[in-house]
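Structure incoming, see below.
Every protein chain of the complex appears in place save one, which is left out.
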Amino acid sequence: MRIRIRHEITQRFEPGSRNMAVTVRLTPRSHEGQFILRWALDLNSDCRLAAQEDAFGNLCHTFSVDGPTDHLSVVAEGEVETQDTTGIMHGTVERFPPSLFLRQTDLTEATPAVVAFAESVKLTEDDPLGQLHALMVALHDKVEEQDGPALGGPLTANAALQAGKACSGGIAHLFTAAARHLGLPARHISGYLAPDAPEDGENAGVGTARHWAEAYAPKFGWISFDAGRNLCGTEHYVRLAVALDAMGVAPLRSTGLEVEEAVSALDSRAPQKVAQAQSQVQS
Amino acid sequence: MPHAFDEMSSADGSVRPAYETLQRWLASVPQDVLDHRRKEAEFIFRRIGITFAVYGEQNSQERLIPFDMVPRIITKDEWATLSKGLEQRVKALNMYIRDVYTKREVLKAGVVPENLVYQNPAFRPEMNGQRVPHDLYVHIAGIDIVRTDPDTFYVLEDNARTPSGVSYMLENREIMLRLFPELFSMHKVAPVDKYGDDLLATLRSLAPHGGHEPNVAILTPGIYNSAYYEHSFLADKLGVDLVEGRDLFVKDDVVYMRTTEGPKRVDVIYRRLDDDFLDPLMFRRDSQLGVPGLMSAYRAGNVTLTNAVGTGVADDKAVYSYMPDIIRFYLGEEPLLPNVPTWRCREPDHLKYVLEHLPELVVKEVHGSGGYGMLVGPASDKAQIEKFRAKLVADPANFIAQPTLALSTCPTMVEKGVAPRHVDLRPFILSGSDKVRIVPGGLTRVAMKEGSLVVNSSQGGGTKDTWVLDA
């Protein structure tokens, strides 16, 4: 599938701000089943953009906005060719052994409730892959995905579990927290999900930013799990960044006021249409 | 508990040679003169404002650490042994941290278990694969040493993050020189006041680029930090700027400070700020104390942070127990300074032993510091032990245990005259790109309460001037 993506982020600053440092993590990398055809970042401010690789192998850019200004807008735009790999990841950039991904973070804390949930799906036989699938199914039953931004909350593993309803990021946190508790390395992925272009070219939807999880099963390697949709990754998914939790994959980090995002991810064959913005506001 | 070794008086009552002059002097000076000088010392401390804050106490913003006037004496030979051992230890710490963030050979070889690194809260995944200037991580180390007999110095703890206390080492000496000049004329005491120069030379040697005179700054969390006095003290001694996060900014991966003459480039930052607060774009995003973009400049190799980020992975009490193996692994040498035998409660057979012997052990939290959250078995009653047992069973991996050591004692001024009190020693080891520098001595901490083994200032411990004799 060929997916056209546009991701716009606007960071608001106090009016008159100067020398605002910004990190963006907005450039996907190619791997088996995902090939970046073209990709470009565009800023509303003149900056020197130097690419760095972060500790997880994600491409990021840190720069500073001279100002004075009250906002920064970044547009990432490009086209990605994808193929279905039944969720199995090959050729990804790996900077850590899997065991690093057993690490807890604030967002993926194994609270007693999360532990109880994880234990409830524990299988008796030693089959990591079966375990992970069982976890995905159980989670899908337990927590419903709500419409809205990918990080619209509830966001922590525990909050997602308690609410029984969460954003895709919250569901990914719960999945990783539970898998880690069961001794299975798991990590957080940010990216995009494009809908199929319908044959008649109508009502395709615009696609969204989305978060899901990957977990490690010996013999298979890293496998993607989207518990919100109860499936492993397909050609509709474009993987942007990997880290221990949503904080680590944040597409933009700065020290300003609120952030707004608008994302579209479209099947390139679909007719052009005006992207209806999906917005998200962080504090 | 066995009888403690006293550094002045041997068991048979004779005075050890290094202390002979001091002992005679102590015996000859009338008590009221000593009392008077003690008051004078306290007055000077208050006046200069050497104070510290104790966490969790209200209205205690400015408290004095008790200063004991009787110096602690270490012979030239003892110091030679100690300093060699310290240098070896810090060298291994540096190699270990570098390895953990790059090649991970120590993990592959199974010397240290993976989860002790990867599940360690002080491990910084963000530092993975990053080269730091000169491949050095722990530029300023404080290694806590205890002594149990004339020949044995144990390492009790490694401090590889931002060890504090050096200002007391320097101020204690200043005050002693002022109060007891006659005592110095009777001894050849190795000076400590070149610590400032040594630290500056070390920091400069760590600059990422040669070429221009490196600009060094000390980064403080601000005046409300408990060690603020020390931060401003050091800035004064070094003649460098004491900056807060808001004084710095990053442009194109270069760090600048805001001055009245415009931006000025900063090459080396001696930061007295925890990792978590350094850069809101990388760590805690609510940090107001750090510098946005600092880590990116660091990653680009344009600034040196001392100590490096993520050094905490080497200094918790669980990693401590592996230090002898770590020294052997990297240096192929036997440790010159032994560890205190340590049971890791994360290991079931160790835990079993610890639970069976609680009344005789000291149990500490792996990430604890300041003498908080620990159990001193022999000094605790049954209820306290049982309460601690419950904590230990609930989360064994969070604890280690050690035998209750009979820490050495030194003569100390107490209410009525001079009496032995338990002490430890924190020497400061500076690792520059050119060489290792250790000022002879360090900070001696003393438990002012009779029989107490807890020397931490937050628990009522005091300090002493530490003399390394030059002859």
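Letters A and B name the chains as they come in the text, with residue numbers starting at 1 for each one.
Operating definition for what follows: a contact is a pair of C-beta atoms (placed from the backbone, for glycine too) under 8 Å apart; a residue touches a chain by one contact, two chains touch by 3 or more.
Convention: contacts and distances are computed from a predicted model.
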| item | value |
| --- | --- |
| Chain not present in the shown complex, as UniProt names it (candidates "Carbohydrate ABC transporter membrane protein 1, CUT1 family", "Heme ABC exporter ATP-binding protein CcmA", "Alpha-E domain-containing protein" or "Protein ImuB") | "Alpha-E domain-containing protein" |
| Touch partners, limited to displayed chains, of the chain removed from view | B |
| Residue among B:87, B:241 or B:347 touching the omitted chain | B:241 |
| Option from B:129, B:208, B:222 or B:338 whose C-beta touches the chain left out | B:222 |
| Listed residues B:37, B:134, B:258 or B:328, member touching the removed chain | B:258 |
| Contacts of subunit B with the absent chain, listed as residue ranges | 49, 222-223, 232, 235-236, 241-244, 246-247, 257-261 |
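Quick note on the criterion: only the chains that are shown with their structure count from here on.
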| item | value |
| --- | --- |
| Centre distance in Å when subunit A and subunit B are each reduced to the mean of their C-alpha atoms | 42 |
| Residues on subunit A engaged by subunit B in the complex (per definition of touch) | 19-23, 48, 50, 52, 54-56, 62-64, 66, 95-97, 99-100, 102-104, 244, 247, 253-255 |
| Residue ranges of subunit B touching subunit A (in the complex, touch as defined) | 104, 114-115, 118-119, 123, 125-130, 249-253, 280-282, 285, 291-293, 296, 299-300 |
